[in-house]
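Shown here: the complex without one of its protein chains, the others still in place.
So, chain A:
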Amino acid sequence: MMASSYNAKEEDGHHSGAATHGVVGAAKSKKPDNTAFKQQRLPAWQPILTAGTVLPAFFVIGLIFIPIGIGLYVTSNNIKEFEIDYTGADINSPCYNCAQNLSWNSTSQCHCSLNFTLTQPFESTVFMYYGLSNFYQNHRRYVKSRDDSQLNGDVSSLMDPNKECEPYRKNDGLPIAPCGAIANSLFNDTLTLYYIDSNGTKNPVSMVKKGIAWWTDKHVKFRNPGANDNLTVAFQGTTKPINWRNPVYELDPSDPDNNGFINEDLIVWMRTAALPTFRKLYRIIQKKSGTTPTLSSGNYLLNITYNYPVLSFAGHKRMILSTISWMGGKNPFLGIAYMTVGSICFFLGVVLLIIHHKYDTRNTSADIPN
């Protein structure tokens, strides 16, 4: 392809120099340059991986990985995690009625409560997650059904959302804010936690809803439209998503700064999960000062405002309480994996050493006659 068969150079008999191209011209006239590059003699490092050089590497990897793995495993094991399913699929579940009678149109809210016991105290800050399973947040139709410029506060997108939001783009001719399937299906159960002390009193556990979303999402990626502080005005001309009870500017009546697109529950929900079974951060239970555990062992009551239907697609809902370490939530995988790989390396190192040793002696004995 590169050397054209019809060479312009040979074509013109007059001034061949003008039309030379490609390799032909380069080679013709003069002696090739004696540079290291052109002669393929650039100084080069020629690593030779032999058993001799790799053996120590295997041992070193093994020796590094195994402790890391043990550390990870221990760390993961030290993380306290409590999980409770409150779907209400089972007839014995307190939430069974709520789950059965749920409909989007009902005005009254269904409440149910679950009792549970923590056998061990949770010492450090506790994170409360809600978990959903068989919920395909990563379905393509779902993932793309959002308008990031609308969420970023773009006024024109607010009034004319992206086509990808269909069929959650407009309702009764009014643009939906925030548009799209993700926003429309915002998780709207309310979970509250009570500590039941020895005399049976319900003490509400105070929970913080700040800091559950990525900082950059909260402060840069999501913004309310317009410069107006009054969100009701800013969202004028739009309508709430079909499944929502309140418009976006009334999501959090308790905190006026947590409304509109920058509502942290919304932001957390909008970060679509990677797998159909997932958890999302719901609330944070701050560590108390002193030596009192954040959640001491004992009985607890989880109060649920049951709004979110999952039975129709055979899904499940969970509430998870977990402490967090430097490596994140509880997950033994990394620790086990590191230990395994470390052991394999170490083992291979040993095997290699034996083979190397054996074959080395054979080699030298073979050399002697020469």
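Convention: contacts are C-beta pairs under 8 Å (C-beta built on N, C-alpha and C of every residue); 3 or more make two chains touch, one makes a residue touch a chain; residues count from 1.
Everything that follows uses one rule, which is that contacts and distances are computed from a predicted model.
Asks: Using the UniProt record as the reference, specify the protein name of the hidden chain from among "Phospholipid-transporting ATPase", "RNA polymerase III subunit C6", "D-2-hydroxyglutarate dehydrogenase" or "Proteasome assembly chaperone 2".
Replies: The correct option from "Phospholipid-transporting ATPase", "RNA polymerase III subunit C6", "D-2-hydroxyglutarate dehydrogenase" or "Proteasome assembly chaperone 2" is "Phospholipid-transporting ATPase", the UniProt name of the unshown chain.
Asks: Touch as defined at the start, partner being the missing chain; which of A:122, A:235 or A:338 qualifies?
Replies: A:338
Asks: Can you say which of A:115, A:138 or A:246 touches the chain missing from this structure?
Replies: Per the contact definition at the top, the residue touching the missing chain is A:138.
Asks: Quickly run down the residues of chain A that touch the omitted chain.
Replies: 1-16, 18-19, 21, 23-24, 26-28, 31-34, 38-51, 54, 57, 61, 68, 72, 125, 127, 129, 135-149, 152, 162, 164, 166-168, 181, 184-185, 211-214, 216-217, 220-221, 243, 268, 271-276, 278-281, 284, 309, 312-314, 322, 324-331, 333-334, 337-338, 341, 344-345, 348, 351-352, 355, 358-359, 363, 366
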